[in-house]
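All protein chains of the complex are present and in place, except for one that has been dropped.
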Amino acid sequence: MNVVLWIIFLPIILFVIGTFMLGYSRKFIARIERRYGPPIQQVFYDIFKLMNKKTNISHGWMHDFAILMLLGGTLLTMYFIPVPGFSYFAQYGDVLVIMYVLLIPALGMALGVGETANPNGSIGISRALMMLAGYDIPFFLTFIGMAMLNNTTSMLDLIHLQQAGGIATWGIITNPILGVAALIALQGMLGEKPFEVMVAPHEIATGPMTEMGGKYLGIMMIQHAIGVVIELTIYINLFLGGAVNWFEYIVKLFVLFTLLLSVNAVFGRFRTDDAVRFMWKIPLPLAIIGVLFIIF
Amino acid sequence: MVNPILLIIVPLGTAFLISLTASFLKNSTKYLALLAMIANVWVSIKLLPAVMQHPINVVIAGVKPPLGINLFVGPLGAVFSILISAAGLLILLYSFKYIEGDSQHKYYTLFLLLITGSHGMILTGDVFNLFVFFEILAISSYILVGYEGKRNGLEAAVKYLILGSIGSILILVAVALIYQEAGTLNMADLADKFGMIDPSKRLMILVFFITGMGVEAAVFPLNSWLPDAHSSAPSSISAMLSGFVIEVALIIIVKFVYSIFAMTEILGFLSLVAVITLLVGEFAAYKQSNIKRVLAYSSIGQIGLILFAMSLNSTDGLNAGLMQIINHTASKSILFLVAGFLIVRTGSYQISDYRGIAKKMPVSAFFFVVGVLSLLGVPPFFGFFSKLSVVMAALHTGSVFNTVMVFLVLLGTIIESIYFLRIIQIMYNREGDVGSVKEAPFLPLLAIAAFTVVILAGFLVLPQITGYTGSVASEIVRKMQMAQVF
Amino acid sequence: MDEKMTQRSVWEKIAAKLSKRSLWMLHYCTGCGAIELPPTMTARFDMERFGINPMVTPRQADILLITGYLSVKTLKRVVLTYEQMQAPKYVVGFGSCTINGGMYWNSYATMKSLDRYIPVETYIAGCMPRPEAIIYSFNELIAKIDRGEANSWKDYYNNYDFYRENQEHTFEGPIETYNDIKADAALFRI
Partner (left out) sequence: MSIVWILLNIALAGVVLNVLFSKSKIVQKYVSLLVFAGLTYFSFIMYSQVGEHFDFPLQIAGQSIGFTITWLNYYFGIMITGISLLTVIFSLKYMEGKDGSTNYYTVLTLKTFGMLGVIFSSDLITFFVFWEIMSWSTFALMSTGGKEAPKSAFKYFVFAITASMILMAGVVLSYSLFGSFDFTVIHGKIGTLSLSMTGFLLSIFIVSFSVESAVFPVHSWLPDGYSNTFTTFTAYLSGISTRIGIYGIILFLFGIFGMQTIDKLSIIGKINFRYIFGVFAALTMVVPTFTALYQHDAKKLIAWHSVGQGGYMLIGLASGSALGIAGGMFHVLNHMAYVVLIVFAIASVEHRTGTTNLNKLGGLIKKMPVSYLALLFGIIGLAGLPPMNGFVSKWFIYRALILGGYPFLAIAAVIGTLGTILSVYKLIHNMFLGQLPERYNNVKEVGFSMQLPMWILMIVVLGLGIFPGVAMGLIAKIQISLGLAAVPYSLHGIQTASGQLNMMVVGALFMGGLLVAWIIYLLGSRRKHISQYNNYAAGNFLDKNVAYNFNYEFYAAMEHVIDPYRKKIIQRTEQGIAGLTDAVSEYVRRIYTGMINTYGIYVITAFIVTIIILKELI
């Protein structure tokens, strides 16, 4: 019964947290730019407005289905990630499964955008996929490193091992090099500056979102809200010892997010090849060094 | 029982008969040659079972060896006789359509002399006669190389003549030394007495003999005449020169080293030379654009392979080498014979001019492919089994040197397959157009087909073939003894 | 019109209350007025306070801000862009040029009145209007949405013939936007 309730309410909870976090991010950026900024619940309004649009256009059935795949894939990922109090599905899939299901939304999105036949969209997807190759390699390597360190590929076990020994056994303490590498990669994963060349509104008209309007964009924003939480949670679970209760969890989420946002606020945008090069030249060697530390 | 001397006398006599009757028989002399060759094949086949029981020794002119001269027909002689006469017969059939012109009787005379020389070299039991037959073989082949009378043919013939003469002089010196030191020219007698000769003299005999014979056997670097000669001779002659003439010279070297001089110490050197010969041949063939030069260089490579197998100092090796000889005779004859009509039909030696010729000459092209596949050692053709046994024999010795050599041999095969396949691809190119080219006539195709049958059906009678070659091998590997022979 | 306004359901009232807080703006900046937008967006006036954000494609936008004069050529683009937007959509005419041609009133090449071609929700008068005026008019628009009066976009569907005729007259022939407005009106029940 408990599980069923969690299944129903987990997406809603994460969605609420996610929207507030996105709202928070807009407020945060605005304050850094010495603006007043929108209210923190602004993202709710945006999503509601988009869902409430009277007309919607689509370029074909893949365009429709891509949106479903995007959100569906994200929900799938969400269930496999242990959050405080709920880790029922985490036992059926491990870090590797998470690594791979994380890619489903990206692929779904890419297919839908492809069907819109908009060159800006295609360029955006092309950039997004190249960025994916950039940041995912170091990120996955840190996954692998952590899994090897603890000799388990189950995220649940990783959390338990970190929580058992208190703060001294957190991944970021035991293996700071991997932690830093993963943090940089996470910046790219969230698509924050300087790694947001796939959206680049002034250049390619928001890339993948070019032809997305109305409820399509709305669902994308819902997915984005949940996705941000998921990606941050993965990092927390791997390196920051997971969370015992929801308070700790939310604090960790906000602290981590603020850290990333601060970087976001003061950076320009890397070109795609520069971003990929950066990812392969800084976080990847860091991750390799970290893994070497684990082996020897 | 038939007398093996017929194998020498029949072609020799027919050769004289042809030149005598040429003035009125004109081109029909070729039928005389045909009769002679058929007789030869018949004799050699009749000989085989008997020889397998016991070697035959024919004393000539009633004087017994070691003073008299004799023919010694062991399994080696019998098997090679069959090889020579069968290949000769088929090539003769091919020549009927291939050789044209008024003075054909010259061709057939020389052809039969070449056969005579080959038989003689294999069958004789006497070192001096070996030299005589060698001269018959060499001189007839010089002339045949230049038979077409074209510029490059004559040039090649002269080169061949000069180098061949050096070779025969060396052999002659060797023969003289042998007579001086051992006091005998009979092979079996020599085998008995050779060990008693002073080592430095032995060395000189060995060197003179091997280098002299090596010229004809096309061992590197004595083979420089071969690419020119084999490529500018008429294709039927090329087939013969490549098919059995160089092998005859080679087998003589091997026979002397093993069973007469009994100097198996030098076999390591020979196998090194063999592998170098192989690699040189294959690499040189790799970039040729003239089809007959490709085949000629490939013959050098194959000779290397055969010599390698035979210098392994084991019965298996000799056996494998003999099988490889059979394979090479059949497949290289096919290739040269097909190449002959490719050249006749297109008027060009250049491989690039045969683009798409398989459409116009499908049968020839097919035979060519079969020949190539067998030469490369692709199952289930005969070549596969011979190459397999070569490799097996080499690896069976267990020495590191031979293992390395095997890999070099296989490297040679790779190179060989690359250039051969390139030719096949050009022949089977779909876009190519060679104009109005006709298929080769029936009779030559029949001759080629007979060779093809050997290759294709070889593996069905494999046990029998290995049986014969095995007894040849054991004959070679055993030291000849006067007492055994008589 | 008035009848419809009064007959709004509760849901529609709530929806309007929420929707007015999020207006995404596509600015069509061929004229000089665009220079007034950066101050409106940045720290001094901060339009984002009201949930108004600049957007780059018509698919995502709610407001089409026409900043300045329109020639025949640019007007075609404006019509296309307008038709590509998702309803509900609001056109804001910025500066006198969109109202009466402004200082180009006697030019042969400029359009005198924007609302002959597409339905305009609000105008911002002035040459050029200051950011305060822009903020003010956006607030007016928000209030209008809240009241349920911002329905000019329906006019394009319902009175399409009128707009079409004016467009064809000016463009000397039809333009192909691959939008069947009348079919859309039936499909989306507008």
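The chains carry the letters A, B and C, assigned in the order they are written, with residues numbered from 1 in each.
Throughout what follows, contacts are C-beta pairs under 8 Å (C-beta built on N, C-alpha and C of every residue); 3 or more make two chains touch, one makes a residue touch a chain.
Computed from a prediction, not measured in an experiment: that's the story for all the values here.
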item	value
Chains still shown that are in contact with the chain withheld from the display	A, B, C
Which of A:Leu22, A:Val43, A:Val101 or A:Val180 contacts the chain that the document leaves out	A:Val101
Selected from A:Leu75, A:Leu232 or A:Leu261 as touching the chain missing from the view	A:Leu75
Contact residue for the chain not shown (choose from B:Pro11, B:Gly214, B:Pro234 or B:Pro444)	B:Gly214
Interface with the undisplayed chain - residues on subunit C	28, 57-59, 76-78, 80-81, 84, 175-179, 184, 187-188
Hidden partner chain, residues of subunit B it touches	158-159, 162-163, 166-167, 170, 199, 202-204, 206-207, 210-211, 214-215, 221-222, 224-225, 227-228, 263, 265-266, 268-269, 279-280, 283-284, 286-288, 376-380, 384, 387-388, 391-392, 395-396, 398, 403, 406-407, 410-411, 413-415, 417-418, 421-422, 425, 428-431
Positions on subunit A contacted by the hidden chain, ascending	11, 51-62, 64, 67-76, 79-80, 89, 91-94, 96-97, 99-101, 103-104, 107, 110-111, 114-120, 122-123, 125-127, 129-130, 132-133, 136-137, 140-141, 144-145, 147-148, 151-154, 157, 205, 210-211, 214-215, 218-219, 222, 271-273, 276-277, 280, 288, 291, 294-295
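Here, only the chains that are shown with their structure count from here on.
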item	value
Chain-level touch network, classified as line, ring, star, complete or other	other
Innermost chain, taking as reference the mean of every protein Cα atom displayed	A
Chain at maximum distance from subunit B, centres defined as averaged CA atoms	C
Where subunit A and subunit B are represented by their mean Cα positions, the distance between them in whole Å	78
Distance from subunit C to subunit B - Cα centre to Cα centre, in angstrom	97
Whole-Å separation of chain centres (CA-atom averages), subunit A against subunit C	36
Of all residues in subunit C, those that touch subunit A in their complex	15, 18-19, 21-24, 42-43, 46, 48-49, 51, 55-60, 62, 85-88, 184, 188, 190
Subunit A residues touching subunit C - in the complex, by the definition given at the top	26, 30, 33-39, 42, 44-46, 48-49, 52-57, 201-202, 205-206, 209-214, 217
